[in-house]
Each structure stands twice: as C-alpha cells, then as structure tokens.
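Missing here: one protein chain of the complex. Every other protein chain is in place.
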Amino acid sequence: MSTTTWHADPALLQAYVAGELDAVLSASLERHVERCPECRGAVRPLADGPLLDEAWAGVRERVESRPLPAAIRLAQRLGLREPSAVLLSAAASLRLAWLSSCLVALGFATVATLMSEDRLWPFLLVAPLIPVLGVAAAYGDADDPFEALAVTAPYGRTRLVLLRTVGVLVTTLPVAGLFGLFLPGPAWIAAAWFGPALAMVPVLMALASFIGPRMAGPLVTILWCGVVLGAVRELPPTWPIEATQQLVYVGLALVALAVLAARSVHTRKIGAAL
Amino acid sequence: MNVELTAVDKSYGGTQALRGVDLTLGTGITGLLGPNGAGKTTLLRVVATSIAADRGEVRLLGRDPHAGHAELTRVRRSLGYLPQELGYPSDMTTFGFLEYVAVLKEWNERRARRHEVRRVLDLVGLAEQSGKRIAKLSGGQRRRVGLAQALLGNPRLLVLDEPTTGLDPAQRATLRRTLSVVAHESTVLLSTHQTEDVAALCERVVVLADGEVRFDGTVVDLVATAVGQVWLADHEVPGAVMTWRTGTGRHRVVGGPHPPGAEPAEPTLEDAYLLMLGPSAASLPA
Partner (left out) sequence: METTDGQREDAVLLRAAADGDLAAVRELYDRHAPWLSARLMRRCNDREVVVDVVQDTFVAMWQDARKWRGQGDVAGWLWGIAFRRLVSRLRKRREVLLMPDWDAVGNGVLPAAEEQVLLGVEYGDLGAALRRLSPEFRAVVQACVLDGLTTREAGRLLGVRENTVKTRLHRAKAQLRTALADIELEAW
C-alpha cells in the first residue's frame, strides 16, 4: 500500500499507457502504480478492453473445469473425440488409483511367476482378470443416483458402458502386455493370455444383463480362478492358454455375444440390456 | 398433449406402486402431492423414462417410449429430470458436472455446450460457484446444481422430484420465477409433500395416494372441495377428520359432522388435502 497521498493524474497515466513516456518516467510511474490501489484503478478505463475480455475468457475456462487428464489428452491427439474425452475423464474405472492398484497386483504376480522356472499360474491368474474387472467397474452402479442421470439421457447408458469398456481395455491391455514380456518360456505366452482376457469381457457383459455387474464380476473371477488353479497340479503350466482351450474361449465369447444381442432385441425394459 | 398416461400400473416385488393411473398434461406447472409412499417417485420415474410401466399406455411428447430405442431417444432429447436423490461425483466442479451431463444430452460442440452450461448456471444463480468443487457447496446449492442439469437444453418436458427440498424461502421464490418462465412452453411435473409449494408454484394439482389419483384439477378447485367442512371451535371436537389447536388458542376442525357452536372457516389447500386423504392423513408427518 502506498503511504503517500500523491496520485498520477489521468494525463500522465494516459501517456504511459500510450507509450509516450520515456523509460525513466515509466519506471517511476510503474513503481508507484504497483503500490497504489487507486492509481491501479485509474488505469482500468485506459486499458485495452477487448484484450482483457479475451484473457478473462481463458482464465474463466480454466477455473471452471479442471483440464482433462494427461492420458485422455494423449488419446485425443490419437483421435478420441472431445465429447467422449469428457465422458471418459469422469469414469471411476479409469482413475489413476484403480489403474495403479491393478498394476501393483500384476507386478506382484509377475515377480511371483519369475521366482520359479516352471510356474506360470500367478501371472495367468491375475493378468486376464484385470480388463474384466475393469469392465465390471465401468458399469458403475445402476442404483447410484449419479448413474440414474445417465439412464434417462439420450446418450444412453449402453453407449456409456461400452465407451468406458473400450477405455478400460485400451489402458490396461498394453501395460499388462508389457509385463507379459518378462515371463519365462516361449514368447507366445506373452500374447496368449489376451485370448481368455478378451473372451471374458463379453461373458461378463452377458451375465451382467441377467444378474447385474456386481454379481457378474465375482462370478467370472471365480470361474477363471477355477480354470487356472485346477490346472496347476497335473497339467502343464501353459495349459490354460493352449490352442484347444483358446478355441473354447472363442466359442464362449461368441455365445455370450449372441445372448447379448438377443437380450437387447427382446428386452422391453427401458434402459436396454446393459 | 405432452404427457398421456392411460391405466398405468407398476409394481415392485409384491407392492403395487401405481394402480390404473390416468394423467394428461399440457404446458404449465403441475404439482404432484401425496404422502410418502403414495407412488409419487414411481410416477415421476415412469414419466422420466427411468423405468417402464408394467401395463397401460404411456405417451410422452406424442411418442411411445416403449416403441424402441429410436423413439425412446427422441423423447429423452426433450426431457429434463431431477431425481429425488442425485449423487454427485464429489471431485468434480459444478461446471465440470454440468458439462458431463450436457455431453450425455448430446451437446457435442464444445463452444455451444459451454455456453449452455453457463446459461443454466445463471438461471439457478450459481454462475459464481461454477469453479467450486461440488463437495464444497451447501445442500441448497447442490439441489440447484441438480435443477440446472435438468434445465439443460430447455426441455419440453421437465420432471422434478421434490425440487424444493433443502431450499430456503428466498431460493424457493427464485425457483418459482425460473419455473414460471420455463412453463410457458414446457410441461413441468414436480412432486412435493408440502401444500405450500403447490399453492406457490403450481396451477394444477394431482393428489396421489396408495398409487391412485385421488384428485386432478386446479388448485382453486381442490380448495373448493373443502368448503363447508372447516370450522373454528372453542373446544376440542371428537369425530373430526383432523383437528388441531391454532396459535390463537382456538381449534381448527376439518371434516366430520358440524360441531355445535363452531363457526365456519375459510378452507386452505392444506385443509382440502387432509380432507381428501381422509383418516389416513392422521398418520402423516405434520
């Protein structure tokens, strides 16, 4: 705050704003204005209004809404549409906390697998479940009052769930695939677990259309654990992802897709199958 | 007509929430009045396309929402809905939340969308709170955020489940102003269990009890049903539908036989409502 009672007269401020004062006079005036609220106010009518409006629009924009997360901005550069980006940025299943806990789990599983030469099951148990559980989380709770809004919006809950599902798959699969590269044994193992992982997604969705995602998620998890752990004792470690089994997964996925299609045609329930 | 319900039934498990409801609404504000559990929320959810009716005919904005996805989506494009309890993602800002809902309502062009979000924020008087996290807003402010999302895109059908909850008198007055502007071109259906709200906000009132429509008409007509059945007595009167001691020390008597010596009183909307619900009104929260 200024302690003096001196104030710049309008003509002097006008000359300053117009750039007509020399450097020394400008410097003195700036020194004063920086400390004098009244003279700062007196500059207001002299300032470039359109410039201030333009800058204010940008400031307001930033204060009103947080910028989209970095990963989503990256996806936008790769072609994700802006409205979808807004929707994805609010999806709980794409939050950093969720993703990082998945990665920690997978990290432990990878380490456990690496500890012994002929053991593959910890990785096979965890990796394919990550995308499936992510998709289950992508549903959100239909009874959640926030989700209730999505139900009556023209965008539709089905589309929203599918969008989140794609978001989950795109974020989890590449990273999980990277972990797979550390696995011992033949290189195809790193890719082969994608088979059950992708097949379980439609199976989950088909189940969810009957019993809801909250029940379907654990059910699929139990089934997969049964397959992997059941094979541990007597079968070779790669049994759950060998060719014959992969065919079974593909078959299951196709059946699940058919069920989903039939459900969405016949259901009279508003809000569709998902 | 924007809303046409004919003989609509809806039940959850064993309980029947709606029984043969007929309702036809044009533009203007209609209040849905009834005790808790009367089926108000169920009826609103049917009109908001949140749930499907079990039986009966539903036509919204001239379309059948059950006729398929395309028709349903067309109805939803002109629909605004404020659920009774709206959860908010607490880490979103007011603006961010409304922008999210606006995308769900197919405002795809960013500039137009943000303009629309600012418009509804202005309408509910929250323009200056737009940068705040929803977690930091007061209850009344949050309710107004909910109202703002329902107003996005000037819907022709606006369904509001207890919009006055948590609002102080000044905020109610603002709500009344906002809705009266909207109601020129739109159908507004709102629920409440307070007769003051209906008297203040609505032209038309529908009384719902046990899943059935008990009354459907203007507010004045509802009040008129109680003429000649309300008295002021000096002593407590047995046999009345409802009686209570007023601030002046006299007893207001609603319904029942004419108490000897009591003088007739001008009925209010509340008297008429209590009379309409009959003895079951006694179990209502005051």
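Per-chain numbering from 1; labels A and B assigned in written order.
By our rule, a residue touches a chain if its C-beta (ideal position, glycine included) is under 8 Å from a C-beta of that chain, and two chains touch if they have at least 3 such contacts.
On a predicted model such as this, the values are computed, not experimentally measured, just so you know.
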item: Candidate in contact with the missing chain, chosen from B:93, B:164 or B:243; value: B:93
item: Options B:132, B:176 or B:214, residue touching the unrepresented chain; value: B:132
item: Residue ranges of subunit B at the interface with the undisplayed chain; value: 93, 127-133, 136
item: Missing-partner contacts on subunit A, residue numbers; value: 1-2, 4, 6, 8, 12, 16-17, 19, 22-37, 39-41, 43-44, 46-48, 51-52, 54-56, 58-60, 62-64
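Assume only the chains that are shown with their structure count from here on.
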item: Complex contacts: residues of subunit A adjacent to subunit B; value: 61, 63-66, 81-83, 86-87, 90, 144-146, 148-156, 160, 268-272
item: Contact footprint of subunit A on subunit B as seen in their complex; value: 48-52, 65-66, 69, 72-73, 76-77, 79, 81, 83, 85-89, 92-93, 95-96, 99-101, 103-108, 110, 114, 130-131, 149
